[in-house]
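All protein chains but one are shown in place.
Every chain is named by a letter (A, B, C and D) in the order it is written, and numbering of its residues begins at 1.
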Amino acid sequence: MAGVNIVGLSKQYTIGDHSFYALKDIDLNIDDGSFTTIVGKSGCGKTTLLRLLCGLEKQTEGTIDFTSGKETCKTAKRVGIVFQEPRLMHWLTVKENILFSLCRETKSAEKEELAEKYLQIMGLAKFKDAYPSQISGGMAQRTALGRTLCYDPELILMDEPFAALDYFTRKNLQEEMVNLFLAYGKTIIFVTHNVEEALFLGQKVVIVEGGRIIQIIPVDFPYPRSYTSLKSLGILEEIIQTINYGQKSSSLAG
Amino acid sequence: MAGVNIVGLSKQYTIGDHSFYALKDIDLNIDDGSFTTIVGKSGCGKTTLLRLLCGLEKQTEGTIDFTSGKETCKTAKRVGIVFQEPRLMHWLTVKENILFSLCRETKSAEKEELAEKYLQIMGLAKFKDAYPSQISGGMAQRTALGRTLCYDPELILMDEPFAALDYFTRKNLQEEMVNLFLAYGKTIIFVTHNVEEALFLGQKVVIVEGGRIIQIIPVDFPYPRSYTSLKSLGILEEIIQTINYGQKSSSLAG
Amino acid sequence: APADKAEKVEKINITYVKSPLNVPSIIQKSQNMLASEFGKDNIEVAFHEITAGPKQTQALAAGSLDILNALGATSAILAAANGVDLKIISIFSRAPEAFMIISKTPDIDEPADLKGKKVGGPTGTVLHQLLMAALTANSLTAQDIEFVSMDIPSAVAAMQNGSIDAALAAGPASLRALNAGAHIVTTGEGLVEGAIVVAVRGEFLRKHPDLVKRFNKVHQESLAFIKNNPEETYRLTAEETGLSVEDVKKMFPWYDFNHEIKPSDIEEMKKTQEFLIKNGMLTNSIKIEDLIVTLK
Amino acid sequence: MNHRLIEGLCLPFFIVAFWFIGSGLELWNEFIIPSPQKTWQSAQFLLSEGILTSHVLVSLYRVFAGFLLAFFLAFPLGILTGMKPKVLGYLEPILELIRHIPPLATVPMLILWFGIGETPKLVIIILTTFFPIFLNTLNGVVHCDKKLLEVGQSFGFNSRDKFMKIILPASLPNILIGMRIGLGYSWRALMGAELIAASAGIGFMINEATHLSRPDIIIVGILTIGIIGTVSDHLFFRILHRFVPWKDEKEVQNGGG
Partner (left out) sequence: MNHRLIEGLCLPFFIVAFWFIGSGLELWNEFIIPSPQKTWQSAQFLLSEGILTSHVLVSLYRVFAGFLLAFFLAFPLGILTGMKPKVLGYLEPILELIRHIPPLATVPMLILWFGIGETPKLVIIILTTFFPIFLNTLNGVVHCDKKLLEVGQSFGFNSRDKFMKIILPASLPNILIGMRIGLGYSWRALMGAELIAASAGIGFMINEATHLSRPDIIIVGILTIGIIGTVSDHLFFRILHRFVPWKDEKEVQNGGG
């Protein structure tokens, strides 16, 4: 398991001859074994934050520390990320894609079992031998999700993993995520555009706007939650308001 | 402008040595200048239907006729599609991608004007010189949307164009679509996972399940609509019920 | 035939081969002898540097060349026997001394020492014939040595690093090898003549015998020039070949540029044809006398 | 398949017909392009005596040995320099230099270093074959989709895994095309290679026929190289495809049945 401690994190990008901060002065503490959701407008820096967390991008300023019990280190052991696009290997079948992260040494019986399990969860059992060019958008996204879960990461970063899914498939998978979280106590950071989803899943909803965190809303409501009961909390409207009228810093600071 | 008349349309696919119908016996009449939304579970055949409509795939059985006034023909003149993935040209900037469909002969002043217009609508003005690898997922989707609108099609096919967008950006663009529809009387077929969106936009909501149309719900509510008033209609729940407990034909028939 | 005379020749295509030491060619070109002879009739003379015998005969057969100014007798015979329409009008040079077997190994002094050794050189050439003749003269046969087929530069290089014991060499390559420490096992003297001939395309000769005669006249003029201006000749040759004047002077006596075809030359060519046939390099044969044209 | 064969044989058929007619009408010099009949006779003679077969076997060995050696040099180097641009920086100028040098020009040096046995012949083939494989592999690796590489990175893949599971399959089309070009050039290099003290091989046969003015044998040699080359290319890449565990996107789309 792994918590994350983010202090003063900034990320600058350059487009043409124009530099700007995609993330600016992010301070965030993610507890070991917590479920955090991140919401914010398109282009506000959500993906950038996840990319920094899993080391695919180097920060311009600030520090990211991973905590495991009392230990602190610069790199986490197992961070899994579900990218915003499926990014499947087009030469592998759905099943092979799901097993992609496993090393050569894994026994084939164990592989079969894992594949079976995640194909089942993702509802892809019938399509296990299909190639990425033969499946639908939602199936591809589920395959990518299965691939990351199969890696069994301590820290799971998810970038809008359910965006291409319909209401029911989405709901099933939300419940699966909660089960997973409850059963194994994983640390999960989950980016979504869907505020209800953020509330349904997160213990903490982080609202990002123009590269800054403008609000962190704790949701102290026990799992499993239901949509209807969440609505009664009344924070849904509050969050939507915050995002819309939030600190209007332009993300292009040039 | 163009209407579509679909009769007995089926599409068979083969994965491995396994054949199945992704679409089966689709009968659908799309009026000239109407706004149709399609909802259904992941993998039910929505994308396949759109691909058949714009001629990217050949049907196994059935006919598709395009109507224009009293004329009927096999191929439509200008069908624009927004794919489920952005599919941007990675060697072109956002602006160049938006202008991608225009032919060489288009005057550059006209091009500038069009680019200006769609960059504005899509909220991408500041990123016009960025390359696809430099923009966020939502921005990419908006660029793809702008590209198709810039083509000025008579029939617009949209495959979950707002899936990667946050609540507000999505709402803005929904309103833009309605404006576009009202102003120019385009024929629009719009696939979405979001039932509310389907209701907000469509004059007709087509529910697809396992490759078949299981219900077509007319929404005789004048534009511009508001979410709250739609809710009072009570069909939201109905649709959700239909999708969930609908005719449970497996999409893998073999 | 007089009717063909009407067909005006605008250009004569001649090979220009300067190595190994083709002095008459060099003189003809540097003194503009051909150009001034044929310029009178507005006929252009084009020189083409094609060194290799087979390429010369191919180009001749293709009609791209009219006169081959310096063609190995072996190549001429091979081509003619295999059906190329060519005629020999004179001898360009004989140089038994220019063709040699050389070696770096001290224990190979004379051809008899070649028994059981590796010898490298170009197949089916005068040099090859020289080797065979040298073996026969020493009561050896082809089976007594190991012959490795390769061109002269490769053979010399292979001899330098000891891959072969002796190399067949001619011209500047042999001279440099000798300077670099190799020694002569034998030259062609008394074994082969090493005739280089002047050959013309048969059709060209039949249509324009006068032009061929005039060419022959110029050839004789160049020989006269060489005789009368030896120092000038050495200098021009050195300049053209990139050899030093000393080297030219050393090599010059190896060559006999007398252009007349003597009966001994015909005998020699017959021997060459026999050699080719005996070694399976030629299946057809041709009557050598039919190849020779004597220009009056 | 049969249909494709017929289409493919159209053009060769016309060429052969033209050859027959042209030779019959004596449109060209018999010495340079002998008649099909004469060529066929020579081919039969060479075949019946087993001469052609033994030449082909010798050359086949050289081509495959040379090609495989070139591959086992070029492929890892392409991967290495593609994955570590630093290494490419050190090697590039010298490789660029060698890339432009005609291998034939180096024959004297090759003989000096490698003697006149099989080695210099293989080196000539290697020099000719190396660069298409190297550059295409390098290109494939360098242009490998960054997004897919990031997936591997996120799973903590080491270089080996990244290579085996992402780079190799992703750049396979490029590598294969490099190998095909390379194998073609291996055959072409035979003429040059077998100039060096060869006593057998198709290249040697052609060289000798040139010396001995035997155009019929030259044509037999040319056709033999062309045909054996084509067939070997076909077999080689068929077999390779069997061993490649991943399907090409195209194949999947063209009917996975």
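Here, a contact is a pair of C-beta atoms (placed from the backbone, for glycine too) under 8 Å apart; a residue touches a chain by one contact, two chains touch by 3 or more.
From a predicted model like this one, the values you see are computed outputs, not experimental measurements.
Engineer: Specify the residue from the set C:S30, C:T105, C:N161 or C:N279 that touches the hidden chain.
Structural biologist: Once the missing chain is taken into account, the touching residue is C:N161.
Engineer: Out of C:M33, C:V119 or C:A177, point to the residue that touches the absent chain in the complete complex.
Structural biologist: Here the residue in touch with the unshown chain is C:A177.
Engineer: If you put the missing chain back, which residues of chain B would it touch?
Structural biologist: Residues in contact with the chain left out: 54-56, 78-81, 83, 85, 87, 89-92, 100-101, 103, 131, 133-134, 151.
Engineer: List the residues of chain C that touch the chain left out of this view.
Structural biologist: 13, 16, 19, 47-52, 55, 58-59, 61-62, 64-65, 152-153, 156-157, 160-161, 171-173, 175-177, 180, 241-243
Engineer: Residue by residue, what part of chain D touches the chain that was omitted?
Structural biologist: Counting only chain D, the missing chain is touched by 4, 7-12, 15, 28-29, 32-33, 86, 89-94, 96-109, 111-112, 128, 131-132, 135-136, 139, 142-143, 146, 173-174, 177, 180-181, 184, 187-192, 203, 206, 210, 215, 218, 221-222, 225-230, 233, 249-250, 253.
Basically, only the chains that are shown with their structure count from here on.
Engineer: Can you identify the chain nearest the overall CA centroid, using each chain's own CA centroid?
Structural biologist: Closest chain centre to the overall C-alpha centroid: D.
Engineer: When the centre of a chain is set as the mean of its C-alpha atoms, what distance in Å lies between chain A and chain D?
Structural biologist: 49
Engineer: Based only on mean CA positions, could you tell me how far chain B sits from chain C in angstrom?
Structural biologist: So the centroids are 83 Å from each other.
Engineer: Just the number, please: Cα centre separation of chain C and chain D in whole Å.
Structural biologist: About 37 Å separates the centre of chain C from that of chain D.
Engineer: For chain B, write out the residues touching at least two other chains, lowest number first.
Structural biologist: 15-16
Engineer: Do you know which chain C residues sit against two or more other chains?
Structural biologist: In chain C, no residue touches at least two other chains, as defined above.
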